[in-house]
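Shown below is the structure under consideration.
All protein chains but one are shown in place.
Think of it as A, B and C in the order they're written, each chain with its own count starting at 1.
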Amino acid sequence: MLIKRKNGQAGATRLQAAAAGLAAGAVDRRSFLRRSGLTAGALAAAGSIQLGAVRKAQAAGSSAVSPEVVVKKNICTHCSVGCTVTAEVLNGVWVGQEPSWNSPINRGTHCAKGAAIRELVTSDRRLKYPLKLVGGEWKRISWEDAINEIGDKLTAVREKNGADSVYWLGSAKFTNEAAYLFRKFGAFWGTNSVDHQARICHSTTVAGVANTWGYGAQTNSYNDIRNAKTMIIMGGNPAEAHPISMQHILAGKELNRANMIVIDPRFTRTAAHATDYVRIRPGTDIPVMWGLLWHIFENGWEDKEFIRQRVYAMEDVRKEVAKWPPDEVERVSGAPGAQLRRIAEMFAKEKPATLIWCMGATQHTVGTANVRAFCMLCLATGNVGKPGTGANIFRGHTNVQGATDLGLDVTTLPLYYGLVEGAWRHWARVWEVEYEWLQSRFDEVPAIAGRKARTRKENMETPGITSTRWFDGVDLPPDQIDQRSPLRAMVVFGHGGNTVTRIPEAIEGMRNLELLVVADPHPTTFAALNARQDNTYLLPICTSLEMNGSRTASNRSLQWGEQVVKPAFESKNDYETLYLLAKKLGFAESMFKNIKVENNVPSAEDVLREINRGGWSTGYCGQSPERLKAHMKNQSKFDLVTLRAPKDDPEVGGDYYGLPWPCWGKPEIRHPGTAILYNTNLNVREGGGTFRARFGTERKGVTLLAEDSYSKGSDLTDGYPEFTMAVFKKLGWDKDLTPEEMAVIQKIGGDKIDAVSWANDLSGGIQRVCLDHGVSPYGNGKARANAWNLPDPVPVHREPIYSPRPDLVAKYPTRPDERQFRMPNIGFTVQKEVVERNVVRDFPLILTSGRLVEYEGGGEETRSNQWLAELQQDMFVEINPADASARGIRDGQFVWVDGPEAKAKVKVKAMITERVGKGTVFMPFHFSGWYEGEDMRRFYPKGADPVVLGESVNTITTYGYDPVTAMQEPKATLCQIRTA
Amino acid sequence: MARMKFLCDADRCIECNACVTACKNEHEVPWGINRRRVVTLNDGRPGERSVSMACMHCTDAPCAAVCPVNCFYTTADAVVLHSKDICIGCGYCFYACPFGAPQYPRIGNFGSRGKMDKCTYCTGGPEPDFSVAEYEKYGSNRLAEGKLPLCAEMCSTKSLLAGDGEMIAAIYKQRVIKRGYGSGAWGWKTAYRETVTI
Amino acid sequence: MKPFVVAVVAAVAIALGASVLLGAVQELAYQKFQTSAVRLSSPGTNLVGLKWNGDPTPADITEMTRDKAEEERLDAKGS
Partner (left out) sequence: MRSGLKLLSTLLVAVTLVAGPVAVGVALAQEPMQAGQNPTGQDPTADAVNEELLFKHESTIRGVVSIPDKRAGNLIQPQGREYRAFHERWLPWIAAVVILGMIVVLAAFLLIKGRMKSPRSAEKIKRYNVLERFTHWMTAACFIVLALSGLNYIFGKRLLMPLIGPDAFGTASQLAKYSHVYLAWPFMLGILLMLALWVKDNIPNRVDWAWLKAGGGVLGGHAHAGRFNAGQKVIFWMVIGFGLAMGFTGIALLFPFTLAGIHGMQLMQVVHASIGALFIAGIILHIYTGTVGIEGSFAAMGKGEVDLAWARAHHDLWVEEQQAKAAGGAHLGHPQPAE
């Protein structure tokens, strides 16, 4: 362990104090010492502090006693709950952690990862200096050379194959500022192929929920679950993925004697504390959801008034639900009808009720449909927009919410503006860059294989390649890939590489890349799979604990993390690395025009201010660095349940903790943020809201605006469209705008001033006036039960590609083959082959994957943490005792797990448990470093390999992508197990 | 004077191992020495419960009694500690400990098994408070800083309670009355010869 | 008297032989409780002392000698 916590120089003052205590007999247990004659000689010895030696820095002491210890506050870099980390720093060395009692989210607590996070910064398994792969050997290289060589190679690739041939894979571990800079970097480079872990996390949630009621994010918060009377946790295991959320869930369950229902293929640690547990077959979420709604509609338990006022076309859902009586639901999913009836009654009657979901619902080829079905249950029972209700979407990584908001998504620019021309012009204005220059950065795409050619403008408005299929972008024949050239180079920031399905194909992709750059605190799987011999660079990046920046937790609160210690070894933070790359590629001045850069390190505060200047569409405009820092300083003032500070407080009066977006208007307006989305019981000025009217005002003669429902204190007492200058003029509110605001709007609108909306009015005047009138800037619409623009307007059950029930595939096939995200999605063909080849005969077991509490994401960082690695030393597969005895497998022995594609196989330990049902097996996805039975440790750079290695489950996971977001399907595939 | 005890509310423990890594972090506990660990009973079946266990600092501690060199002592707030200078690593305390708390640096009893190490309730050992020797042999000393053991302070769901016996018993009793169920104070009858009666 | 002396010497010899043999065979906790998937650089020495026997590191050893000693022990154990 790099840092040993032993006393040093600082201890000198304390020793006198201790000696004095001894002499005065104050310390009673010393009586034992005197009797035993143990001399107090040890007092005299005091080692000296070894400063400077970065590798072996020694300093120790405990805060209460030695004055030199400085306390720094940052946010845990692991999951999205957003626990505050209180670090004790002595002489620039992080020596200890104390509970962060004041944070309203974690109230002093941590999970295993948070309590061990100090090791991340002090571990000697970090990537220490830039490395370059030459002939299969890792050679040390300086930062300057690395940046120069990478820059030159990128420019060469660009000349030969165009901007779209370089893939930019960002990270959910970025701070908001780094995520925003990375998306801006992608735009300045000239490609939309900029993605991150949200793709394999909640991409389907964002698409599905946004297309239902406006924003795709957690509507309430962890703390708000304390108000819930009923909670369904479906497709989620918070006990392992979001442990601190369980503090609020269990408190809610205890204080309200709430019904806690877990619906999951496994009897997880969360299910152990549930009041009801339903075991279902993986991939049958929609039948179960329609089963619940069937009982609700059958018995008329739905909230009719809520549906009439705020939901459009619920009758289409009724028609689809009618096809799912209890026996069909049980035939398909295995969930007993009587139990679903009881659960449906609880959810509809014992309100407020909330629906919590995570990867179990999203990682399917029907992910988007799943999520919309979940929203229907909330809408039908009126469980949205009130305390204790809502769709509590538990996001995964520390800043997957922020990185998604800030545009690390191939379908949009920062803050969900999309890729339409208006979006590009908006950001061109914010970045103070010519729109035409941005357009010039994009490739022209010639006509290939019968597809129409694309001008630079059209290509600029076409979504890029998703992170789930980057290797298809390299390997597929060029004519199948709808861009100028297949991918030639990839730049990866903070991404594990073993969390995307079909790793054998990914290795093929890695082999064919001309250039691979991995910027990460650890070498990651990309460096370990022995796929490449040359042109691979590892850049050491520091963790978010070693830099300033804000991150957005799953409950949409932004929290500011202050730098705990300087970046370890030769690592640099993301801002500096992006600045150096931008400088090398020649667009640094324009990219960092309004951002102060001191010796190559851009200021995080300035980046956040730029985000505020452009973040109108999602309400990222009110969270100034000053306000966030004030929140971190006054954490104890925020209420545990409502997350709100008392009104009269001078610094943070009335604010919700972390100013959860949307936080309307400029920071000076001091909008408190919106703790609960779509809450019509509060004034919009107090964080109230309505459903977003983003799908137009009417469709086929039926209004899409809310009826007789409006937020408290709203001047308009019925549905209203989103606000543009045209609407303002009709209402006469344009007179309320100040001359300065009018000037800015005039400049933006030019001749089409009526088109300037609340989202692209940089003055913030429209939003300010909306708040004065107590109306939601984005309008007051109805949630859509029928999302006509999605492949399945009303969610329809479709069997997984590798379904264990060929008989059901005929009745519930997957969607037909189609081109999505620049390449073909041949899910239908693959599913048909699976049925024809009767794959289920040779691969009878359903394989599902998921999280462990000790590891996170790809696991490189946490498996390099000695304190965590000791708790889970072996990759394992959970097998039901019946399946194990049928194959003669003993607990703890090695077994081979064969995957149906590419003859892939993994060697893992068997864990025999009744946690999984008969016919289902489970494997965690955090391991890598072994490949098909072979230990790949020697391919890691010397001394930077994680402590624990193991097989990756995604070596054997299979083809299958959601039509709307290309989400992968690791939650439901097939496999076979045999003894090793 | 407070009577320090541990109480793990098994109806809240989710086996997240925060207590384990908090202990490792606070005292730099090396690999292989597990002062605290979480045991899951009835794993994978309805009624599954996890309990975090280190040393319960028993009343009339069996380990102190069987120690051939009497290297144990109990502090005023009833924390059972021992001196590593006197311990001869014979292993008797492990046979006597009802909770498997003692840990030994070496496997096998021949020659030296290494000095026994166990949970010190974050209050160090017979060395001057906050001294180098104390940290090297017993770890940090939170109680002397007026704090409580870090495992309990950082427990993710506030399941593991540490502090004065009556206080944490009262907290637990209050919880069970409020929520209507409780699987009891694990190990109290064996450790303290009394338990929390609701 | 001679056989008595020889016997005692033999006993001590066998005892020493046993101590050396057993000492070599003896595993440390961090070696026993790690699986084939683990590579540890330094298991840590706090609480168990430099030689992993619980004896505290003598106070007068400076930091540098401790690290050197630790490296030697690790190499000797071939961990």
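To be clear about the criterion, a contact is a pair of C-beta atoms (placed from the backbone, for glycine too) under 8 Å apart; a residue touches a chain by one contact, two chains touch by 3 or more.
Nothing here was measured: the structure is a model prediction, and the numbers come from that model.
K.L.:
Sort by label and list the shown chains the missing chain touches.
P.N.:
Taken over the complete structure, the missing chain's partners among displayed chains are A, B, C.
K.L.:
Hey, which of A:Y277, A:W357, A:Y537 or A:F638 is the one touching the hidden chain?
P.N.:
Only one listed residue reaches the unshown chain, and that is A:Y277.
K.L.:
Which chain B residues touch the hidden chain?
P.N.:
Touching the missing chain: residues 10-11, 17, 32, 34, 37-43, 45-51, 53, 62, 65-71, 85-86, 88-92, 94-100, 108-112, 181, 183-184, 186-187, 189-190.
K.L.:
Considering the whole complex rather than only what is displayed, give the residues of chain C touching the chain that is not shown.
P.N.:
Against the left-out chain, chain C lists 3-4, 6-8, 10-11, 14-19, 22, 32-35.
K.L.:
What residues on chain A make contact with the chain left out of this view?
P.N.:
For chain A, the residues touching the absent chain are 35-38, 267, 271-279, 335-336, 339, 342, 854, 870-873, 914, 917.
In the analysis below, only the chains that are shown with their structure count from here on.
K.L.:
Would you give the residues of chain C that are in contact with at least 2 other chains, written as numbers and ranges?
P.N.:
Correct list: 33-34, 40, 43-46, 59.
K.L.:
Could you check chain B for residues that touch two or more other chains and list them?
P.N.:
Each of 27-28, 30-32, 85, 132-133, 135-136 in chain B touches at least two other chains.
K.L.:
Under the touch definition given earlier, write down the residues of chain C that touch chain B in their complex.
P.N.:
18-19, 22-23, 25-34, 40, 43-49, 52-57, 59
K.L.:
For a test of understanding, state which residues of chain B touch chain C in their complex under the given definition.
P.N.:
Within the complex, chain B touches chain C at residues 27-33, 84-85, 87, 89, 103-108, 110-112, 114-117, 132-133, 135-139.
K.L.:
For a test of understanding, state which residues of chain A touch chain C in their complex under the given definition.
P.N.:
Within the complex, chain A touches chain C at residues 1, 4-6, 42, 44-45, 47-48, 50, 56, 58, 124-125, 866, 869-870, 873-875, 929-930, 935, 937, 943, 945, 947-950.
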